[in-house]
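What follows is a set of notes on a single structure, which appears directly below.
Note that one protein chain is taken out, while the other chains of the complex remain in position.
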Amino acid sequence: MTDATFSGDAPKASGLLEADARTRRRNASERRFRMYGLAAIGAGMFFLVVLLTAIVSNGIGAFQQTFIEVPVYLDPAKLDKNGGRDPAQLAKVSTFGYTPLIQTGLYQQVRDAGIETGYEDARDMKALISASAAAQVRDFAIANPDRIGDTVTFRILASSRVDGYLKGRVSRDSIAQDKNIDAGHLELVDALREDGALRKRFNWDFILGADASESRAEQAGLGVSMLGSLFMMLVVLFLALPIGVATSIYLEEFAPTNWMTDFIEVNISNLAAVPSIVFGILGLAVFIQFIHLPQSAPIVGGLTLTLMTLPTIVISTRAALKAVPPSIRDAALGVGASKMQSVFHHVLPLAMPGILTGTIIGLAQALGETAPLLLIGMVGYIATNYPDGVISGFLSPNSAMPAQIYEWAKRADPAYYERAWGGIIVLLVFLLIMNVIAVILRRKFERRW
Amino acid sequence: MPVTWLVFIVLALALAGFVAGRVRIDSAAGAGRPHSLPNYYGWNIAIKVMVPAFLVLICWLIVQPFVVNGAVTARLGDNAVPDGSTIGLVMSDVRRVAEGLDAAVSQGLMGADQASDLRTEFTNVRDRLAEAGVALGSNVTPQVLGAAQTWRALNANGMLLMSVAVTALALAGLVWGYVQTTPDFRARNTVENALRIMLLAAASLAILTTIGIVFSLIGNTIKFFSLYPASEFFGSFTWSPSFGGGSELGIWPLLWGTLYISVIALTVAVPIGLFAAVYLSEYAGPRMRAWAKPMLEVLAGIPTIVYGLFALLTVGPLLLSVFGRDGLGWMQAGTAVMTAGLVMGIMLIPFVSSLSDDIINAVPQSLRDGSYGLGATKSETIKQVILPAALPGIVGAILLAASRAIGETMIVVLGAGAAARLSLNPFDAMTTVTAKIVSQLTGDADFASPEALVAFALGMTLFVMTLGLNVFALYIVRKYREQYE
């Protein structure tokens, strides 16, 4: 063998400044590779932006709703034939008794404003008014019997078609086949809008109200299902936090190295990856079929989500406990504290911020979870009434925010799509708040030993 | 609510015990310093009051319905079961009537005696119960009413017995703890031992959960296979459930949809996630990392229902406008394998990227230095040194992502369509295992029918698949990490 290949005397082909062809090629491939990476990040950001844009642009409208101000003459002849103003008697008149009054009120208003319409009959204008208006007026009349005989101006919901027209979802072309509304109504809407009687306003009932039937999209709200979510989160918090912390303390501080400990560890890491729908099956089979807890109840949802969230909380709690340096434990043991005392007096308080952060993140995850809830019957259409107390809040059928959103997304009326997007905004705001709290906690208590 | 009251009684006894223990040890202080701090003596009593009492309470509440059920079933006998019905159906009638009677009593429509003396011969029970808001499907037979009344009586007795037993246990615990309370008693050790056992019990809940999952799946799966042949389930290529009977419940179309969607999702997520991770860990400066990483992780924090809606209402229509009838004509409706796959891919990007990021960061810096020291460019180092070294870990990460994709529910429920079909066209609607679990178990399905029970067999399949993937992936990742530790 010769030394020729390795001869240092053989002059190198290139200096440092002028790149040879091969180096140029390599550098080009370097730049290309870098571009791929940037493109991947760009793609991720792009998807995020598209997603958020879609949510905000589609959902922001749900917070506004079209209302019409209608003076309604609460006709005693129709509502209180006996004249006693007795609420029990008033309650005998159903919403059907009120509908004509509202329609007449609107008709009068239109005529008084001098708006030209082709409608001869008050009933022809019912397409503008939400079916919920009658109940609203009726509730008012029963609550204020002395106002019967007066003309009261109500701010009533416009029908979802009218609302859609104001929001650009409904146009003259799109209603060509629609039995519920025709072009004349839209003319009337324009006129009323000019007149000021009809306009969009912020709609608290979307955030606080209850779900409504398929045909009354304008009335549906998120409030009751929000309460369902709240009760579930309470269950999760009060079960998952103590159990998760106890599990972590045991595994991190006390567990002997034996097969039992290993088995627990394996179980936890696998449970963390079990699909959420399987937890739904578990909830259905164990809590409803076996223990006979009431179906659709937040307590069942809460228990199911607790089992689902536990691994998350255990994993972050253990990380927090691990981060407490052994010297602290030694110091406590050194002054004669028992192992249990050293853990509960020193280690646990120091690990608390980390534990809370992990718990909040686990809760956020549980709050957005939908699939298991569908299996245990917490579907959207159930959430039409507020629970009438704390116990019934846990035990009576309810829905949850994500399940309500799912329900809306499945309904045929496109007016519900807007509400689904709007519901997502509310859900994401909650998640954002929780995550911000978690970040703040972490920042504030972050400790470096 | 007798149970609530019972809980309060036990808690009150525990509090009393705590105070009594403290007082006793304080007053005994003259006899020398007690072994432990006073609070431990209090806790010792409180634990002895609460733990046995609550344990018995919970077990009783779970066991009693079974005992009552069994007793009433036995008393009903076979002759009470009309033709074409089953004992199970009769028993559910019995339960309903019993609940109705309870409701009627609690609303004051009936006296307690009246309810237990009610006779079908003299009263129309169905109407009376309807007043209480309990609607019954058919008229109540004397046997059913009798059984319902037995049911109520047994339950009432059980509740009474339980209250007595629980209160007695709590009192016994109180006395026991109180007698123990002497200065020599090692209260701290006792309390700490009890605490340790409670910690262990909490940790064992993970095992219980797994057992619960396995049993609820296996039990119902066996029930399903007794109604529907397993060979059909695993052998048939048709999925057409009909609750009227005559369903074909072959799993293959569902598995195919699941795998197809997962593959599309991974083809989107793996390259993007991996390249993003590589860029972030090898190229990006600290400032870019500081904002790009959390931004990507936002995608991971968004609930899947949001992605589902995004698929249904944004991506589906978008794809339809390109590939649908107005465009290329490959797509019939917005819900399709492609729609769900793309959106699921987006959801998995941060999952892949953060796992890969961890794994790439675990490759020791010395390997990078070695490569740079030889004059390799960054991309050469990444492609030829870092990625090969990280390969096992990355494979593990991809398997974990695959398991996520297989188990994902909301995106496919909303985005993939409902038709079970074996097709190669990614623009066709197909359905998945998870989507069918949801559709078979929601609504008013009869849980005894094969059409509902099949969901448990599907769940079992899903569980086995994801568990297998996870165990394998975690094993690979662990091996990989050990290599560099």
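Should a chain be cited, it is by its letter among A and B, assigned in written order, with residues numbered from 1 in that chain.
Methods note: a contact is a pair of C-beta atoms (placed from the backbone, for glycine too) under 8 Å apart; a residue touches a chain by one contact, two chains touch by 3 or more.
Here is the rule we go by: contacts and distances are computed from a predicted model.
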item	value
Undepicted complex member, UniProt protein name, chosen from "Uroporphyrinogen decarboxylase", "Phosphate transport system ATP-binding protein", "Ferredoxin family protein" or "NADH-quinone oxidoreductase subunit C/D"	"Phosphate transport system ATP-binding protein"
Touching partners, among the displayed chains, of the absent chain	A, B
Residue, one of B:150, B:371, B:409 or B:461, that touches the chain absent here	B:371
Of A:22, A:201 or A:443, the one touching the omitted chain in the full complex	A:22
Touch residues of subunit B, complete complex, unshown partner	285-286, 364, 366-377, 380, 384-385, 388-389, 483
Subunit A residues that touch the omitted chain in the full complex	1, 3, 5-9, 12, 14-17, 19, 22-23, 26-27, 30
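Note that only the chains that are shown with their structure count from here on.
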item	value
Whole-Å gap between the CA centroids of subunit A and subunit B	20
List of subunit A residues in touch with subunit B within their complex	26-27, 29-30, 32-34, 36-41, 43-45, 47-48, 50-51, 54-55, 58, 242-243, 246-247, 249-251, 254-255, 263-264, 267-271, 273-282, 284-286, 289-292, 307, 310-311, 314, 338-340, 364, 367-371, 374-375, 377, 379, 391, 402, 405-406, 409-410, 417, 420-421, 424, 427-428, 431, 435
Subunit B residues within the subunit A interface of the complex	1, 62, 65, 188, 192, 195-196, 198-200, 202-207, 209-210, 212-213, 215-217, 219-220, 271-276, 278-280, 282-284, 292, 295-296, 298-299, 301-310, 312-314, 346, 349-350, 353, 377-380, 382-383, 400, 403-404, 406-410, 413-414, 434, 437-438, 441-442, 447, 455-456, 459, 462-463, 466-467, 470-471, 474
